[in-house]
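Encoded as structure tokens, here's the structure I'll be asking about.
With one protein chain withheld, the remaining protein chains of the complex are depicted in position.
Let's look at subunit A:
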Amino acid sequence: MTNRTVLVLLDPATEVRTSVLELLTIARGLGRVEAVALEAPTVEVLAQLGAYGIETVHQAELARDGACVSGDERHLPAVVAATLAAAVRLTDADVVLLPTSFAAKETAALAAHELGAGLVIDAAAVREVDGRIVAGKRVFAGAWDTECAVTTDVAVVTVRANSAVAQPAEAAVEPVTEGFAVEVAPSPVTLLSREVKADTSGRPPLDQAAVVVAGGRGTDGDFGPVEDLADALGAAVGASRDAAFEGWWDAYVGQTGVTVAPRVYIGAGISGAPHHRGGMQASQVIVAVNSDPEAPIFEICDFAVVGQLADVLPQAAAEIRKRRS
């Protein structure tokens, strides 16, 4: 291993999501890992970081024209990007890793632009080959594996959830939080309001869940059976875009929605259109429930039931609960 420094973005710093633990695990394989935060990490967060071998958390002290930048604005991609760029300069880091999301892509692009760094979006693996950072990507709806090397000194990479199994370090450490000054450029963009959707479902987040149950037009608007099976499995619930645009469910899976790559994806009443497949075909195991034996989703699945989802899903949920207890 080289003496490379790897920075991992921790935003928010009030919780460590599974995707960040996966990132920390990947990062340890590349060099010395430090975290970058825009607010003070909580005690629980520090303990988790310590378990993953993080000795230093760099906490930004944000200022613009002499005034402190606080509140929601801290999460704007331009502000986070300025922070990452400043942290790279401070630590002379070689690699910056972020968990993939739409906001993270914007942040990563701005940071890479400022640093003159190479950029990889949606990596499924990151490793070092002959001194260079090499990222693996699944493209074309999971049909191709590609690898690319970053040719610049600094690499900025967003990494998909479920790309690694989170693994604590061999020995835990006690992280130290160190402040550093970040000058944020005046922005012509005004944030008028920002609202984070409160999730009271108790289910794992869709983009990070190990098991996803998704419902489509075939639910005819009743997501009850989908939710029932998801809860029996401890899974996240998603939808097809058509079901989401009907207003039946919020978050949808696919190329323009959420990209998922769970251990198990179960699609019920979903035909498996190319746009949908693009967001789930990298799943390890694909299960389909569909009343039409000719549904295209059967071409990419491992297991399928041809039948009515309102019959099949509740029965599966009941059976799982029974065999578990």
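Rule of thumb we're sticking to: contacts are C-beta pairs under 8 Å (C-beta built on N, C-alpha and C of every residue); 3 or more make two chains touch, one makes a residue touch a chain; residues count from 1.
Quick note on the criterion: contacts and distances are computed from a predicted model.
The UniProt record for the undisplayed chain lists the protein name "Electron transfer flavoprotein subunit beta", from the options "BolA family transcriptional regulator", "Aspartyl-tRNA(Asn)/glutamyl-tRNA(Gln) amidotransferase subunit A", "Electron transfer flavoprotein subunit beta" or "Cytochrome c biogenesis protein". Note that of A:T151, A:T200 or A:S325, the residue touching the chain absent from this view is A:T151.
Only one of the listed residues, A:L119, A:V184 or A:A243, touches the absent chain: A:L119.
Across A:V126, A:A214 or A:L233, the single residue that touches the chain missing here is A:L233.
The chain not shown here touches subunit A at positions 75, 77, 101-103, 105-106, 108-110, 112-113, 116-122, 134, 138-152, 187-197, 199, 205, 211, 233, 241, 245, 251, 255-256, 263-264, 274-275, 278, 285-287, 289, 293, 298, 300-308, 311-320, 323-324.
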